[in-house]
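A single protein chain has been removed from this complex, and every other one stays in its place.
First chain written, first letter: the chains are A and B, and each begins at residue 1.
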Amino acid sequence: MAENRVSRAGLFEEVKVLERKPSDHISIERDPDDLWGDSRVIVNIGPTHPAMHGALRMVAKLNGETIEKSYCEFGYTHRAKEKLGENRTYHNFIVYTDRLNYCSALINNVTYAMAVEKLMGIEVPQRCTWIRMICCELARVIDHLICVGINAVDLGAFSFFLYGFHQREEAYTLIEKLSGARLTTSYTRIGGLMADAPEGWEKEVKDWVKRTRKVIDEMDALLTGNRIWHQRTKGVAVFNREMCMKYSWTGPNARAAGIDRDLRRDQPVMFYKDVEFDVPTAQNGDVFDRYLVRMEEIRQSLNIIVQCADKLKPGPIWVEDKRVRIPDKDVVANTMEGLIHHFKFFMKGFDVPAGEAYTCFEGGNGELGFYIVSKGGPNAHRMRIRGPSVWHYQGLTPMSEGQKVADMVAGLGSINVIAGELDR
Amino acid sequence: MDARTQVPTNGGWWLDKWGTAWKEQIEKFRARFGADCEEVRFPGEYPTDVPILYVKKERIVEVLSYLKEETGFEYDFLADITATDEEAEPRFEIVYNLASISKVWRIRVKCRCPEGQEVPTAVSVWPGANWAEREIFDMYGVKFSGHPDLRRILMDDRWVGHPLRKDYPLKGYQIFPTPMAPRPELLED
Partner (left out) sequence: MSKDGSAGFLTTRLQDFINWGRKNAMWPLPFGTSCCGIEMMATLCSDYDMARFGAEAVRFSPRQADLLIVAGIVNSKMAPVLRHVYDQMSEPKWVMSFGACASSGGIFNVYSVTQGIDTILPVDVYVPGCPPAPEGVLHALMRLQDRVQAGDTLAQKREAALKRASKVLGG
């Protein structure tokens, strides 16, 4: 009987029925859904399965619907960003940081710029910092909206996703005004920004915040009290505090399990000391708590955006440092020296003094770190990117052990594994 | 960076805040491990943001669990494990970036590993080190002794060479005719 069954769990699947041993019935507790007595199969889910966002793959041994044992694979979108970091100049590498966590590209840009600025001992002007903070929080809101939206789609709540995605489109319009691109912004430069915010931008941001607050409340009303959503998410895919510590989980996923840690508050960079915000935490570490933490973080981020927009004052956005300052276009077009400077800057790049630093910042998913080792040239000796998704995805195997396949999908959606950051 | 540079606010306050705590820790650490602590690089004397402890690779597991559990250290959070290719003897350096959840401070532990030698695995201290070590094996070819499942992670199983080594060409592309097959043997009890 069991030999003829074919699982439809993956597009790209290979099914192998395990040999039945007489001892199995004694050693394994029978699954109530297991109609066949013993039907343990190995199912390959992914890398193009719709539930495995991006390109993740899980090979699971199922007992009926329950995952008994599994292992995960990734690397299907590996783009060698760390190798490129060693072969490109520091300025060139900015564009590659966009493609790490592409849901919150601005946070990656800012963190990378901070990492190189730390190595060079540069402090950027106030206006630049405030704009960067608005960018970070905008990106965080977008990231969380995508995460909760897609998690809801995975569990069948499609309209919730549409609400979030519309608000995200409006945020992209704001980002487009700032940087000219929607998703891959490349907005920061080492020691400054690509361009100043256009006139009246902060007012538009504030209007957007007002509208978004309303939408978040609507989304809340749609799902937070929904009984189906509760049944589908409460107590599902639990990853408790000890496990989070063991597997180095950070960000909203760790906060949902009771780890009160937010790098914005604990290791304040930029002006996070000067704005007021709360760090939401939950206790159970299940899908529902991760959802709640993310929803609350969106609200806190909106608060931070308003505070930053209020404090935004006119001023320079570039640090006056000859090493990193990109020459102004009129100087380049009108003077020989300017043209030579421009050419040298973009072709050869600037030297970063020898040294090493690990710079981390609270990304959309958790601790985003850049460990840069410089030997003094225009290229890094080692450009290590610590993507939080790697550590989260590693926890999927212990998390989904003993869970149903459908609950594994809920769990994977809730930890928000982003392929770009996972594979780098 | 020059060791004397004033490091800016994004991270520079670490030295002001934890400088004395770090000094005490290093004293205690040196007393405990003696000559196995090969070298200490302190911010302000060497261009780094946090202190770097170089230890003998044979004792790395002991060092990591000491840092994790000893009061006064409490580095209970593994931020990252990575490696660097130094293009000199000893060729590789394994880098452990540690942090503390309660105390918020950070430190970096390194061990040197010549080519062809093995480093003890840190999986017993942090189960999360598993994939990071697999990645180092994949990218640099450094083997970890006692690792439960040491195989390639980012690249295909059939890949030849280790891409992040300095002598691997940037454009050394390889392609395989079939997808990677599942490995049922990993799922046996």
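We take it that contacts are C-beta pairs under 8 Å (C-beta built on N, C-alpha and C of every residue); 3 or more make two chains touch, one makes a residue touch a chain.
The shown structure was predicted, so the numbers you read here are calculated from the model rather than taken from an experiment.
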Inset, instruction - Among B:V40, B:V61, B:I101 or B:M180, choose the residue that contacts the chain missing from this document, as touch is defined above. - result: B:M180
Inset, instruction - Among A:R40, A:K61, A:R99 or A:K118, single out the residue that touches the unshown chain. - result: A:R99
Legend entry - Omitted-chain contact residue, chosen from A:Y71, A:F165, A:W201 or A:F271: A:F165
Legend entry - Residues from chain A at the interface with the omitted partner, ascending: 11-12, 47-50, 54-55, 75-80, 83-84, 95-96, 98-99, 102-103, 146, 161-162, 165-166, 168-169, 182-184, 419-420
Legend entry - Touching residues on chain B - with respect to the absent chain: 154-156, 163, 168-180
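The definition used in the following text is that only the chains that are shown with their structure count from here on.
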Legend entry - Separation of chain A from chain B, taking each centre as the mean of its C-alpha atoms, in whole Å: 23
Inset, instruction - Flag every residue of chain A that touches chain B in the complex, lowest number first. - result: 12, 14, 16, 18, 42, 44, 59-61, 69-71, 73-75, 78, 80, 82-84, 86-87, 114, 117-123, 245-248, 259, 261, 266-267, 269-270, 352-360, 367, 369, 371, 373-374, 381-382, 384, 386, 390-391, 394-395, 423
Legend entry - Sites on chain B touched by chain A in the complex: 1-2, 5-12, 46-50, 52, 76-80, 82, 84-85, 95, 97, 101, 104, 106, 108, 126-128, 130-132, 139, 153-156, 163-164, 166, 170, 179-184, 186-187, 189
